[in-house]
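Here the complex is missing a single protein chain, while all its other protein chains stay put.
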Amino acid sequence: MGEFRFMQGNEAMTEGAIAAGARFYAGYPITPSSEVAETSSIRLPQVGGLYVQMEDEIGSMAALIGASASGKKAYTATSGPGLSLMAENLGVAVMGEIPCVLIDVQRSGPSTGLATKPAQGDVLQARWGTHGDHSIIVLSPSSVQDCFDLMVTAFNYSEQYRTPVIFLSDEIIGHLREQVILRSPEELEIVERNEPTCDPKEYRPYDHSVGLAPLSHFGSPYVFKVNGSMHDEWGRPCARPDNADRIIRHLSEKIEAHAEEIAITRKYNMDDAEIVLICYGGAARSALSAMKKAREKGIKAGVLQLVTLWPVPEKDLLAAMQTAKAVVVPELNLGQYIGEVAKRNARNIPVRGVNRIDGQPIFPAQILEAIEEEAAK
Amino acid sequence: MKQIEINYKWCKKCGICAAFCPKNVFDRDEDGKPSAARPEDCIGCRLCEMRCPDFAVSVQEG
Partner (left out) sequence: MIQDYLLEEKLPLFWCAGCGNGIVLQAILRNIDRRGWTRENTVITTGIGCWGKADDYVTTNSFHGTHGRALPFSTGIKLANPDLNVFTLMGDGDGITIGGNHLIHAARRNVDLVAIMVNNLNYGMTGGQYSGTTPKHAITKTSPYGHVENGFDVCRVVQAAGAPFVARGTVYDVVQLDKLISKAIDHKGFSFVEVISPCPTHFGRSNKLGDAPKMMQWIKDNTVSREKAASMSYEELRGKFVTGIFEEREQEDYGTAYQKVIDSLRGGERE
């Protein structure tokens, strides 16, 4: 049995990270994520872990990756301006295939924007924020319980797929306080690093010819090189065209080929839904409320909540697009994920965004209005 | 007498070994390639070895 607590989303992320086995945090405080830093600085040394506050988000991301290369599960937390700075070294984690978890508690942008107000404006930056072709895993929590449970999932995915995972929260969820069960260790499935077992002389950390290569850590009998430059199977620099092609395809395919295993979605009243709300994060809470109100009015509304944003949960998204009469996509941005929905609109049904960018949450009434209009067509 | 070995696969003929040898042990050909022309003068200070930017010079006890 776990422990019932009443806590803030940001605090639950820290608890989730520690439950997942994380023992290293490097970060730079930024609203609305700072409570992750504060609670991590309290909690980590209590469990023998280490908190270090770096000089900026560039250094934070670097320290995080270094710690993971030394074998510690590591995480950081930031918001949009920090994500922009972390984008550089996020690419090192991608290229070096070093597991780590980056929490982005989204706030209104661009630039400093509305520093204390919610937004979901980083959805595409999370996917494409660092330069070059790559894939990445992005998870979006919508409750304080998610902040705990999904954080464990984030670390598991990170180790399993040797990739950075972005935990894409938002100010609504980060500062939300509600009941949460801090699950006990026996209730949790924890994925540990797939360490090599071969003869150390034979260890090739980037030889993915037979599945994803194991990853060692510095200080083990397995000496290895991490390289942000294009590298061969050993991590040694290699600029051969066929090798570059191999690496870049691998960085995408190791995630995209497992999209269905990584996909987490939640379906509410989808069996007979005609108007489907496709949503995520803080906006999903408003969408659920709007759906209930619509049902009370006799409208067959359903919700497909995407917990995994990237890679795109193709199967469930396509299934929803097959049966819906119309789709409504509520987002705290001018329409970012709606592009992915529209790409999969083979039947050419109405796909409509409900967008809010003034630093306020989307109210259920706004979404309900869109549902009613689509239902009346 | 000291044995001064030069690995010509790694040597880039920069000339540092010859220029700063305190006993003028080295000669360079017209192409700049160094050779230990007077190994009998070598005092084994190993400055040529340590100053070689290419790991190309080694001084061994003869």
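A few remarks follow.
A and B label the chains in the order they appear, each numbered from 1.
Note that contacts are C-beta pairs under 8 Å (C-beta built on N, C-alpha and C of every residue); 3 or more make two chains touch, one makes a residue touch a chain.
Just so it is clear, the structure is predicted and the values come from calculations on it, not from any experiment.
Remark: the absent chain touches shown chains A, B in the intact complex. When the omitted chain is restored, the residue from A:Val92, A:Val123 or A:Met151 that touches it is A:Val92. With the whole complex as reference, residues 23-24, 26, 45-50, 52, 54-56, 58-60, 62-72, 74, 88-89, 91-92, 217-229, 235-237 of chain A touch the missing chain. Looking at chain B, the residues touching the absent chain are 9-10, 12-16, 18-20, 47, 50-55.
Assume only the chains that are shown with their structure count from here on.
Between chain A and chain B the centroid-to-centroid distance comes to 58 Å (mean Cα coordinates, whole Å).
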